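What you see is the complex with one protein chain gone and the rest in place.
A, B, C, D, E, F, G, H and I are the chain letters, set down in written order, and residue numbers restart from 1 in every chain.
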Amino acid sequence: MQIETFPNPTPGRHYEITHVNHEFTSVCPKTGLPDFGTITITYIPDELCLELKSLKYYFLEYRNKGIFYEAVTNQILDDLVAACKPLEMSVISQWGVRGGMTSTIVATYKRD
Amino acid sequence: MQIETFPNPTPGRHYEITHVNHEFTSVCPKTGLPDFGTITITYIPDELCLELKSLKYYFLEYRNKGIFYEAVTNQILDDLVAACKPLEMSVISQWGVRGGMTSTIVATYKRD
Amino acid sequence: MQIETFPNPTPGRHYEITHVNHEFTSVCPKTGLPDFGTITITYIPDELCLELKSLKYYFLEYRNKGIFYEAVTNQILDDLVAACKPLEMSVISQWGVRGGMTSTIVATYKRD
Amino acid sequence: MQIETFPNPTPGRHYEITHVNHEFTSVCPKTGLPDFGTITITYIPDELCLELKSLKYYFLEYRNKGIFYEAVTNQILDDLVAACKPLEMSVISQWGVRGGMTSTIVATYKRD
Amino acid sequence: MQIETFPNPTPGRHYEITHVNHEFTSVCPKTGLPDFGTITITYIPDELCLELKSLKYYFLEYRNKGIFYEAVTNQILDDLVAACKPLEMSVISQWGVRGGMTSTIVATYKRD
Amino acid sequence: MQIETFPNPTPGRHYEITHVNHEFTSVCPKTGLPDFGTITITYIPDELCLELKSLKYYFLEYRNKGIFYEAVTNQILDDLVAACKPLEMSVISQWGVRGGMTSTIVATYKRD
Amino acid sequence: MQIETFPNPTPGRHYEITHVNHEFTSVCPKTGLPDFGTITITYIPDELCLELKSLKYYFLEYRNKGIFYEAVTNQILDDLVAACKPLEMSVISQWGVRGGMTSTIVATYKRD
Amino acid sequence: MQIETFPNPTPGRHYEITHVNHEFTSVCPKTGLPDFGTITITYIPDELCLELKSLKYYFLEYRNKGIFYEAVTNQILDDLVAACKPLEMSVISQWGVRGGMTSTIVATYKRD
Amino acid sequence: MQIETFPNPTPGRHYEITHVNHEFTSVCPKTGLPDFGTITITYIPDELCLELKSLKYYFLEYRNKGIFYEAVTNQILDDLVAACKPLEMSVISQWGVRGGMTSTIVATYKRD
Partner (left out) sequence: MQIETFPNPTPGRHYEITHVNHEFTSVCPKTGLPDFGTITITYIPDELCLELKSLKYYFLEYRNKGIFYEAVTNQILDDLVAACKPLEMSVISQWGVRGGMTSTIVATYKRD
């Protein structure tokens, strides 16, 4: 799946973009049962912005994929950094109740 | 459209003014469908304050204009900085659900 | 998929059982995109109660099925009435935002 | 604008469908300023259900139309009853703050 | 102060109109201190609807008037019934904390 | 303590008055520890209304009195009915957490 | 375990008492894992009221007992009706998330 | 109007006092219509504390005064600093909806 | 009244303990009327921890004591610092509505 981008309309200004996917779902690789979460992407663009519709389709690819919380969070960060080459980016995943517990994973990228 | 201003009543004091427009709407340039958002303006005035009624009319000009989230946020910041020449200003736009996702854009200006 | 049941522990008393699935998802037959909803089952048991784990697996069968809101609500009602033969049952489905709109469907069964 | 319908998948059962448009906007005929509201449609279908996408486009036609709260509520009820010929329907419009006041209009139809 | 009205756009249908004033204030006749409340007007119009702007000005007349909770609620009901001659009307006043207590008054009119 | 009253300003109309005391406290007769609750009084006046300030002082008399939840609720109902001779009255007491439990008592009077 | 009672202080009046235990826990007989819930008891006393402390100790007896949602709800109703012989009583149990689902059971008793 | 003070009971300790007036109202100098807001005063006392009752009466003086948001916030800060000569003080005014917009003003004082 | 303490179970680690009393009440020395508040104690223990039950009884001593907001907050801080000799401690008191205003006092101690 290709994550599309478009040129940053104000490339000279450092500003922050946040997209929150409230309807993320993947599959637990251990039990085969679905996981439901919220994914929050925050980044400072350099020359490219993430195109929202292709981002939605990118997330859909996880719907039937078996992957752990920690791995999916880092995978999304790697894929989106590769796609839009931002100055900074963070990915936060928040997961529904399992065994009386909720979980949150926060991963961050900053260009050297 | 002219954004009106009035003299800062306490020009010697650095203080902060926030206006939140809960009823902002523009049009998506790709689909032609309306977008709905909340725009939060925060600034430290120098010699001029933004007049509230003309600010409301300024926002109304976007009602039928096709413009992306990232562009509208930076455009409002540029226009309001030009109008009242503040010491600092930020514009935050928060957008309703599209494809299960919400978005927020934060742009900031600080006088050199 | 078999929906399992167990004998009502207090068959002589009319009482009410509610199960709410906060993590229901199916697929829109028109666009192929996923829908996310909450399903609320309320019933007065006669001789059988719905077993919770098999109910969870029953819901999972909709994950990749293309079906409209109105049809899925009535289908669940038909399947669960057939499984546990209750005195009364209602199914309420509440759906996430699509095009700025949320939807709710309520279907009810009462034994003659 | 044509409001589309589709055949009720369970025509023999009396059940209730609700669609809530959280992003309705029209124009005040007196001041020319925009009004923002939430429109809640609830109905019991007979042979036809309202198709969601055409319903969204129907609402968009009010975006630049000057019309009072009381009139828009009754107009929507009339149009939707004509389109899907339900057994019962209600339309509730809830409006944002004007002059420190919020307003709600409730109109109801029941087939004789 | 004249409370203005306009012709009911759908006089043949029994429907319900609610206006909530979130910024009502009057004066306690005993202490001379201001009272703050929320006034909710609900009515079924006959041939006339209450015009919103004149209603706002009507409420402003209480700003510096000394009047008890019970009396102001019944006075508003009497004045608005006289103005628009509805089929039914209720007035609910809800008052801020005084001495650790909040109060609510509900008065109702129904045409014989 | 004398609970004061004043003449009902609209004696011919059946309407409802509610006073909520958010800061009620008495003492548990068993442990000697304080109880904290909210007392809600709702009544339809006949010829007399409860005067708010004397009502506040009436509640203060329970501050250091040892009395059970059930008894204090019924006592307040008896005292206030005796004071203002209403057509109907209810008293609801809601109590803070004790041993992981909260309690609510509802007592009602209706003139024959 | 003995559930204690005390004489109703106002036996001639029909009034309603509610106790909510926010910290109920028992054990799932199938998995051996703990369940957490809220138990709401509402009753109209006849000659006896439930004593709150003994009620707390009664609930503690379920802490390590394996029992289904439906059975525990009906068991509590049976035990408390036997203890205080009320005119009416209802027991509502609300249970934490299991497999993405929450459950509620409502059982009611009314003296013939 | 005299704002009264009393001696700080612990003058040797730097601690923070906050008073929030939830029922502030003044008048818009442009339209003559009332404004409603919440005023939050936070300060570190030196030798004097603000007396609460005289503070309430001080706020009442704005009830019928025409004054802009920015001016009223700075005026309150100037008056209260003059009255109690604190080490630090901030005044935050938050205003109700006007034309779909809410506003907040923050002004701060720190002794040199 | 003796505030009891017990030895810190992990004296080598700097960690933070917070106790919030939601049911604090004292008496206004000016009016003789009761005040209701929430008291939040946060501290980093050194060798002693505050025992919870004796802390509750300590708070009860204020029930009928006339004392100002500012004084009670500083008095609690002084007494608890003396009792458990912490590395750091803060006391926050938040008070119910009086004359439309709520108040909060924050006092802090840090060992030299």
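Methods note: a contact is a pair of C-beta atoms (placed from the backbone, for glycine too) under 8 Å apart; a residue touches a chain by one contact, two chains touch by 3 or more.
This one's a predicted model, so the numbers in the text were calculated from it and none came from an experiment.
**Student:** Kindly name the visible chains that come into contact with the excluded chain.
**Tutor:** A, F, G, I
**Student:** Looking at I:N8, I:S26, I:T73 or I:Q94, which makes contact with the chain not pictured?
**Tutor:** Counting the whole complex, the residue in contact with the absent chain is I:N8.
**Student:** Can you list where chain A touches the absent chain?
**Tutor:** Against the missing chain, chain A presents residues 68, 70-71, 73-74, 97-108.
**Student:** Name, in rising order, the residues on chain F that touch the hidden chain in the full complex.
**Tutor:** Residues of chain F in contact with the hidden chain: 33, 36, 96-97, 99-100.
**Student:** In the complete complex, which positions of chain G touch the hidden chain?
**Tutor:** 22-23, 25, 33-34, 36, 60, 63-64, 96
Just so it is clear, only the chains that are shown with their structure count from here on.
**Student:** Starting at chain F, figure out the least number of steps needed to reach chain G through touching chains.
**Tutor:** Each step joins two touching chains, and the minimum needed here is 1.
**Student:** Pick the pair from C-G, F-I or E-I whose contact list overlaps the F-G contact list by over half.
**Tutor:** C-G
**Student:** Using Cα averages as centroids, what's the distance between chain B and chain H in whole Å?
**Tutor:** The separation of the two C-alpha centroids amounts to 28 Å.
**Student:** What is the distance in Å between the mean C-alpha positions of chain D and chain G?
**Tutor:** Averaging C-alpha atoms per chain gives centres 44 Å apart.
**Student:** Can you work out the whole-Å distance between the CA centroids of chain G and chain H?
**Tutor:** 51
**Student:** Could you check chain A for residues that touch two or more other chains and list them?
**Tutor:** Chain A, residues with two or more chain partners: 22-23, 33, 36, 96.
**Student:** So which chains actually touch one another? I want all the pairs, not just one.
**Tutor:** All touching pairs, sorted by chain label, are A-B, A-C, A-G, B-C, B-D, B-H, C-D, C-G, D-E, D-H, E-F, E-H, E-I, F-G, F-I, H-I.
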